[in-house]
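A protein chain is absent from this complex, but the other protein chains hold their places.
Chains: A, B and C, in written order; residue numbering restarts at 1 for each.
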Amino acid sequence: MKKLSELKNNQERREHLEKILKISLENTGAVMVDEEKMVHCENLVGAVSVPLGVAGPLKIAGEYTNGEYYLPLATTEGALVASVNRGCKAIRESGGANVYSYSVGVTRGPAFDVKSIAGNRKMFKWLKANEKEIAQVTQSTSKHLTYKKMVIKSSASYVFIRFYFDTDNAMGMNMATIATEAAVRLIEKETGFRCLSVAGNFDIDKKPAWINFIENRGKKVWSEVIIPKKILREVLKVDAQTLFDCWLAKCMIGSAMSGSLGFNAHFANNIAAIYIATGQDPAHVVEGSMGITTTKVLPNGDLYASVYLPAVLVGIVGGGTKLKTQQESLSMIGVKSSLALAEVIGGAVLAGEISLLASQAEGSLGKAHQKLGR
Amino acid sequence: MKKLSELKNNQERREHLEKILKISLENTGAVMVDEEKMVHCENLVGAVSVPLGVAGPLKIAGEYTNGEYYLPLATTEGALVASVNRGCKAIRESGGANVYSYSVGVTRGPAFDVKSIAGNRKMFKWLKANEKEIAQVTQSTSKHLTYKKMVIKSSASYVFIRFYFDTDNAMGMNMATIATEAAVRLIEKETGFRCLSVAGNFDIDKKPAWINFIENRGKKVWSEVIIPKKILREVLKVDAQTLFDCWLAKCMIGSAMSGSLGFNAHFANNIAAIYIATGQDPAHVVEGSMGITTTKVLPNGDLYASVYLPAVLVGIVGGGTKLKTQQESLSMIGVKSSLALAEVIGGAVLAGEISLLASQAEGSLGKAHQKLGR
Amino acid sequence: MKKLSELKNNQERREHLEKILKISLENTGAVMVDEEKMVHCENLVGAVSVPLGVAGPLKIAGEYTNGEYYLPLATTEGALVASVNRGCKAIRESGGANVYSYSVGVTRGPAFDVKSIAGNRKMFKWLKANEKEIAQVTQSTSKHLTYKKMVIKSSASYVFIRFYFDTDNAMGMNMATIATEAAVRLIEKETGFRCLSVAGNFDIDKKPAWINFIENRGKKVWSEVIIPKKILREVLKVDAQTLFDCWLAKCMIGSAMSGSLGFNAHFANNIAAIYIATGQDPAHVVEGSMGITTTKVLPNGDLYASVYLPAVLVGIVGGGTKLKTQQESLSMIGVKSSLALAEVIGGAVLAGEISLLASQAEGSLGKAHQKLGR
Partner (left out) sequence: MKKLSELKNNQERREHLEKILKISLENTGAVMVDEEKMVHCENLVGAVSVPLGVAGPLKIAGEYTNGEYYLPLATTEGALVASVNRGCKAIRESGGANVYSYSVGVTRGPAFDVKSIAGNRKMFKWLKANEKEIAQVTQSTSKHLTYKKMVIKSSASYVFIRFYFDTDNAMGMNMATIATEAAVRLIEKETGFRCLSVAGNFDIDKKPAWINFIENRGKKVWSEVIIPKKILREVLKVDAQTLFDCWLAKCMIGSAMSGSLGFNAHFANNIAAIYIATGQDPAHVVEGSMGITTTKVLPNGDLYASVYLPAVLVGIVGGGTKLKTQQESLSMIGVKSSLALAEVIGGAVLAGEISLLASQAEGSLGKAHQKLGR
C-alpha cells in the first residue's frame, strides 16, 4: 500500500484515504484555500473549518494600541463570543480599558551533561565570560533575532541555560531554536560538554510550569478597567460586591485548593479562540492559561478589574499567520506589531473575565433571589 | 453604526466588517461549510481554515481499540506531522503500542459560602446524607449523564464540591454544568447556603492545576511500546541509552527545575492538533499538556517508552464534533466511542514523544560525533 | 581512632569529642535529662536546650476541646511568643475561636515495578479484590493501627499506592511503615511484582507536595474567630479593612506570584515552635507550612478570620513525646488525644496569623500616617 508521503498533493492523499477508509473528505478539500507549498504541514490532505465569530469593538489604550478593535474568535463553544462581546460593551461604556505589554523574549533552554560540580562551575564561568560571543553567534542566525539574556541553573551534573531572544514581530520559537542550536555548537566545541537536548524543558515550551509564570515568557500583558456601578447593573446584571465574592471564592481560594497556576476565570477560552483565529500556535494556550484576575470594590461601589498574563506567545508574521483566513483575522484587528497584538489580547481576556464572573456571580445571586422570593 | 448581532447572517456581518474596516474577508467566507444554525458561535462571520495533515497509520491494541488508525492533525507547525508519522512507523514496525483509557468523568466544582466551621460541617453532613438525591437530580437533566461521585473540600467558610459525571460519548462539560446547576439549586434550597459560583475553580476547567493531575479529569490514558534496537537505529537514528539520557535530563530533571506539571517532551503539540482536527475544545489542551513520559533501557538494548495522560477531555458527539470537516477527521479515525478516541490519542501522543526525543537526543549525539570526528 | 558507636554512653562520647576536637560539650551534657536507653537517637552525646516560652491562654471550642489552653512554644525567634500571645488575647476577648480537626490518617506510599500496562491493570484488580486481606495484614502489625483506605495511581510501568492508617494517639509514621511493609510482602508474594521502595514519595513524607494539600495527610484542622472592631483597634491596633488589604495582597496575590503552597502569613513559625516543644517530628513542619488563611470584613466592620491546615501530623504518645521536657510541655496543654492537640494547634496558628497580619498591616498604615502627618 502506498504511503501518504509518496503521493503528489493533498488531492491525491484525500482520494487515497477516501478509497482505503471508505469515507468522504469532500469538505476537508473544499476548505483548503492556501497554496500547498505555502503550508507548513506534511502529508497535507486539506483543512478543517473552524467557525469564526467576532466580538467587540474592544476599546483600549496602551503603549502600542489606542482605539477600538474587533476581536476574531475561532471557536465552537456556544456563548463564548456573546460573552466576550458583552464584556467589550461593558468596557466600552466604561470608557475603555488600559493595557500594557512588555516583551520578555521567547526562550529556549538546552540541557548539558557537565559530569560534576567542577564541570558545573567551569561551564558557569565559561558562559559568563563568553556571553558576548554567544550573543553574536545566536544573532548571526537571523537578522530578526536579538539576544536578550541567559539564566543558568544547575543540579550537580546537569546545567540548564534559559536563553531569551527578542524575535521582532514573529512569535519566534523556530528562530530561537536555530539560534540556540548555534549557541549549543559553540558551547560544546569550547567547553567539551555534551548537550543532552537543545530543549531541556527549561524553556519550557507548551507545558504548565512555574518558571514561565514567575520569570515570564514571550510577552507579559496587563489590562484593567473601572466599571461604574450603573454599567455593572445594566450591562453585567450584577453589583460589585457580588462579583467580588464570586471572584475571591473562585479565582483565589478555589484555585489555591486545586493547586492551580491559573488564578482566573477562563483565560484559556479567549486565548484559544484568538490564537486559532490569527494563526498562532494553539499549544501555547498552555502558557496563556496561566495568570491572575483581580477585582476590587471601590468605595463608591464601582468595580476595578484587572488581568495579568505572564506568558503570551504571539506574532503577526511567520507560522500560521501567513495563511489566508488567518491573515484576514489579523487584518480585522489591524495591529502593526506583536506587542500591539498582545495588548489587544490582554483587553480581550479582560472582557471575557468580567463577563463570565458577572454571569457566575449573578447566577448564584439570581438563584438566591429566587429562593428568597418564595 | 450597526451592531454585528443585529445583522442577519454571516455574509452580512462579513460585508459590514469589510466595509467599515476596509478589508477583505473573502476566504473567511469561502471556508464556511456548515449551516449557520448548526454552529455554536455567535456573531458568526465565516471560518478559518486550519491545514490538516495525516500521520500513520498508528498500530495500537487496547481495551476499546485494536488495529491501525490514521491520525488527522490540524496544525501550522512544520515537522509536526512528519515527526508523529515517524513515531507511528517506529511503533508499527515494533509490533504496535499497548493503550488503555479509563473514564474518570468530567467535573464541575461549585463554591459555597457556608459562613463558618459549623456551616461547613452542616454542609458536609447534608451532602453525605443526600448523595442519592443529588445523583437523581443531576441525572434528571440528561439521559446521557450519570452521576459518579463527589469530592468535598473546605477552607473554613468556603465549601467546594467536585462532582464527577459520566457523559457517555460526549466530552460533556455543558451537560455537567447543567447537572451541577440543578444540584446547586437543590443544595441552596435545602441547606440555605449560597452558591458563589457554579464553577468555583475546583473543577478545575482549562487551567493548569495539580488536582486534575492527581485526581484526574475526563479520561486518563496510558500507552506504551517496546522498540527493538534495530528499529531505534533504522527509523529513529538513535540508540536507547542516548534517548534515555535525553529523556532523564529533559522530562525529569528539566521539568523539576522549571516547576512543571508536564514531565513530557511535547504532549501539547499533538493534543492541540488532534483536538482541533476532531472538533474538541482546544482550551482543553491545557489539561492535555500535563502528564509523564517514561523511558527505560532494557537489558538487551531495546527501549521501553510510555506516556501517562492524567486528564484527556474528548468526545465523539456534541460541540465541535458535529461540524462537517471535523466529522470527516473523526471518520478518518473511525472510532465508535470517546474511550476509543482517548486510546488513539494516547498512542498518537506516544508516537510524537518517541520521535521528538529521538530527534533531540540524536541532534546532540550528532553534534558530539561531529566534534569528536574533527 | 575509636568510633563514636563503639563508646559506651553519651558521657564517653562527649569526652571523646571534647578531646579530639578540643572543644567543651559541658552544657550539651548538662541538659540531657532523659535516660539514654529511652532516647531514640544513636551516637547520643547529650542534648540541646531550646528556649521555651508560653503564650495564652488560648480560648477555643471544638469537637475535642473546650476551654483555655496554654501554648508551649520552643523557639529562638524574638517576638514570636509575644505575637502569638497577643493573638490569644484578641481571640479570648472576642469570646474564643471555633476549631475542628478531622483524622484523615497517616500515609505510606510504596512504588511497584509492574512492567507494563497489563501489569498495571493486573495490580489494580488484585488490589481492589484483596483490600480486606491487605487491611487485615496491616492491622496485624499493631493493635493501635486501623487500615482506612488506599488510593492507587499509576504511570505505565509504575504503580503507586497511598495507604491511609488511623494510628490512634500516635503520629504513627513508624507504625504505618511497618504496616506497609507487611502489605508490600503480601502484594509482592501474590502478584509477583517487585516493590521499588516502601516509601515511593506518594506518601509523601516531609516534602512540600500538592497531594498532601489536596488529599490531606494526618489531620486536617480548621479554626475561625470573629474579632469585633473594638478589639481589633485596642488589642491589634488595626481596622478590619486594612488587615484585609494586607491579607489579600500577601496571602493570596503574593503567594500566587510565588508559586506557593502556603497561602498564609507564617503557619510554619507556630507549627515549628509547638512541634519542638511537644516532641513532634520537626520535619513535619514542611506539611504544616501548607494551608490557607482567610479574612473577611463583616458588614459591621468586625473581622472574620480563619485558617485551614490540610496536613497536621501530631501525636501525644510515641516518638519524642515521651521525653521529660516534652512531656511537661504536653502536660501544660493538657489534652487527652491527638485530635484535641490538633485543634489546639489550629487555634494557636490562628492566633499567630491574626497578630502578624495586624502587625504587618498596621506597620504600613502607621508609616502611611507618618507620611501623611508630615
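One rule holds for everything that comes next: a contact is a pair of C-beta atoms (placed from the backbone, for glycine too) under 8 Å apart; a residue touches a chain by one contact, two chains touch by 3 or more.
Bear in mind that the values here come from a model prediction, so they are computed numbers and not experimental data.
S.K.: The chain left out here touches which displayed chains?
M.R.: Those shown chains that the absent chain touches are A, B, C.
S.K.: Write down which of C:65, C:138 or C:289 is the residue touching the left-out chain.
M.R.: Touches the omitted chain: C:289.
S.K.: Quickly run down the residues of subunit A that touch the omitted chain.
M.R.: On the subunit A side, contact with the omitted chain comes from 98-100, 116-118, 120-121, 153-158, 210-211, 214-215, 222-224, 259, 292, 294, 296, 304, 306-308.
S.K.: Where does subunit C touch the missing chain, residue by residue?
M.R.: Residues in contact with the chain left out: 4-5, 13, 17, 21, 23-28, 30-34, 39-55, 70, 72-82, 85, 109, 111, 113, 153, 155, 158, 160, 174, 181, 184-185, 188-189, 194-202, 204-212, 214, 245-246, 249-251, 253-262, 264, 266-269, 271-272, 276-277, 279, 281-283, 285-286, 289-290, 319-320, 323-326, 328-329, 331-332, 334, 360-361, 363-364, 367-368, 371.
S.K.: So that we can see where the missing chain sits, which residues of subunit B does it touch?
M.R.: 210, 213-214, 252-253, 255-259, 261, 263, 292, 294
To be clear about the criterion, only the chains that are shown with their structure count from here on.
S.K.: Farthest chain from subunit B, comparing Cα centres?
M.R.: C
S.K.: Highest contact-pair count belongs to which two chains?
M.R.: Summing C-beta contacts for every pairing gives the maximum at A-B.
S.K.: Please compute the C-alpha centroid of subunit B, do the same for subunit C, then give the distance between them in whole Å.
M.R.: So the centroids are 37 Å from each other.
S.K.: Distance between subunit A and subunit C based on Cα centroids, please, to the nearest Å.
M.R.: Chain centres of subunit A and subunit C, defined by C-alpha means, are spaced 40 Å apart.
S.K.: Tell me, which residues of subunit B touch at least two other chains?
M.R.: 153, 155, 158, 210-211, 214, 259, in rising order.
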